[in-house]
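The complex is shown incomplete by one protein chain, all other protein chains being positioned as in the whole.
On to chain A.
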Amino acid sequence: MPEIKVTPLGAGQDVGRSCVLVSIAGKNVMLDCGMHMGYNDDRRFPDFSYITQNGRLTDFLDCVIISHFHLDHCGALPYFSEMVGYDGPIYMTHPTKAICPILLEDYRKITVDKKGETNFFTSQMIKDCMKKVVAVHLHQTVQVDEELEIKAYYAGHVLGAAMFQIKVGCESVVYTGDYNMTPDRHLGAAWIDKCRPDLLITESTYATTIRDSKRCRERDFLKKVHETVERGGKVLIPVFALGRAQELCILLETFWERMNLKAPIYFSTGLTEKANHYYKLFITWTNQKIRKTFVQRNMFEFKHIKAFDRAFADNPGPMVVFATPGMLHAGQSLQIFRKWAGNEKNMVIMPGYCVQGTVGHKILSGQRKLEMEGRQILEVKMQVEYMSFSAHADAKGIMQLIRQAEPRNVLLVHGEAKKMEFLKQKIEQEFHVSCFMPANGETTTILTNPCIPVDISLGLLKRETAIGPLPDAKKPKLMHGTLLMKDNSFRLVSPEQALKELGLAEHQLRFTCRVHIQDPRKEHETVLRVYNHLKGILKDYSVQHLPDGSITVESILIQATAHSEDQGTKVLLVSWTYQDEELGSYLTSLLKKGLPQST
């Protein structure tokens, strides 16, 4: 049976470090190449030795696909392509290709410059890696080679995130990456057509959560910001250049407008231009509403949000500032943080995950005295809040996606083993498909039932459709023919044609059976008796008495001869072809019962 093999190298039953290997019809594809943000040693990279123990991976992989720019999906890419070695194509969407290198470089800076690591990829490696990237558009079928094709679908979640369909012949796998089934302020919801893949690989991080409604989160966020600003404090929101920042900007802008607030909101310079640039470039990736209003007014050109200048940080009075980088590990956001940390009227709101070692992580864990460069101690009196606005699919969303795509099997990644049992059962019960949840390094084999296309000869088709009931588009019709397999082609032809093509003769099989009947009369009288008898019983069949003394029932021949030794016994020869086996044996047993006395 043909099969698809899936091996997670990361995110098997574990969150972080997504990397899944798929083997489909002889092609090997790597899906995502993420970094585990919680580890500082080799455990942060997926274990590539699974693919091959030695040497470069180019020969073993047909392509690599990256779903989106989050580091736990692309963080290990430069390491993989430049340090382990891979020169084949790397596919991702256009926004991902544009934004990935920025985040990778940022991350490299923290790890190498701040933490002093040595075994890490360099800036040049990032550039070299990105040269191998082939960007794809949504719903564009990309031929990787003659047999392997891939197609990207919109996934929501972050700008440029995509779900990928990988197809070889008639076997296909869909990999979701991270996705979101509910639209938010600047991105739409994930969507896929009824592509009926053999396997759907989906993340299940949030499958066990019942999320607080977005309105409540937003309301609480706005409340906190408002309260701080009302009492004259300053709010710092460290963000990455792209991602949730835009969502929060739109939120604050709308709120400021509605409440007629006067306190200034600033967005780091450089950040605004870049973000605007990317969003304009990738406007098709945002949601419907933004695209519609973009013509009249650029959603990302805000009325209340202005460009920031370093000097503003010292201005008295309330304000809200969005500054990069997101984990408070360097740059402008850290500078501002240091200025404002000492005042308890101020507040810092962390909108996402912070890597260990960064100031962001430290203050979220509760540390209030931080050691800065030059042994300076910074006392943190400002309020520290955390607000996660990340967009992932919950159990309801996962079920929705499965309902849309109609896969034959489902594989769960990104969740903890014990916590996925319930979801597995839920999926199996509702959709009657098998659900798998392998651990890292564990290979799951999925059997597929590929359809094999066969050419049917016109003559055979016409002949078969003429027999029996009229063809019905909804019912399968059983046809008889001969399958000829030559090289890579399959043809279904009539038996006669097959014989002709192969130069074989058709053999006829004929059976003959002798039935003894006690009848002292002459042969031709016996024959008459037999004829009348059969005619009486077999009313639906054509029973004929031929001039040469034989009887035919359909195509079966019956002849009577006298027994050589005993004149009182007549021997009936019943002869039929293989095709009339049933009727022949019926007749034989009928005749064996003897003739009725009356005739």
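In the analysis below, a residue touches a chain if its C-beta (ideal position, glycine included) is under 8 Å from a C-beta of that chain, and two chains touch if they have at least 3 such contacts; residues count from 1.
By definition in this document, contacts and distances are computed from a predicted model.
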Requested in this report: Assuming one chain is omitted from the figure, identify its UniProt name from "Large ribosomal subunit protein mL44", "WDR73 protein", "Serine/threonine-protein phosphatase 2A 55 kDa regulatory subunit B" or "Protein prenyltransferase alpha subunit repeat containing 1".
Outcome: "WDR73 protein"
Report summary line: Across A:Gln140, A:Thr209 or A:Asn315, the one contacting the chain not displayed is A:Thr209
Query - Touching the absent chain when the full complex is considered, from A:Ala135, A:Met387 or A:Leu499 - result: A:Met387
Report task. Could you tell me which of A:Arg196, A:Lys262 or A:Lys419 touches the chain that is not displayed? Result -> A:Lys419
Report summary line: Missing-chain contact, candidates A:Cys195, A:Ala395, A:Leu484 or A:Leu499, resolves to A:Ala395
Requested in this report: Among A:Glu430, A:Glu501 or A:Asp566, choose the residue that contacts the chain missing from this document, as touch is defined above.
Outcome: A:Glu430
Query raised in the report: Residues on chain A that touch the omitted chain in the whole complex?
Result: 208-213, 215-217, 220-221, 223-224, 349, 364, 385-388, 395-396, 399, 418-422, 425-426, 429-430
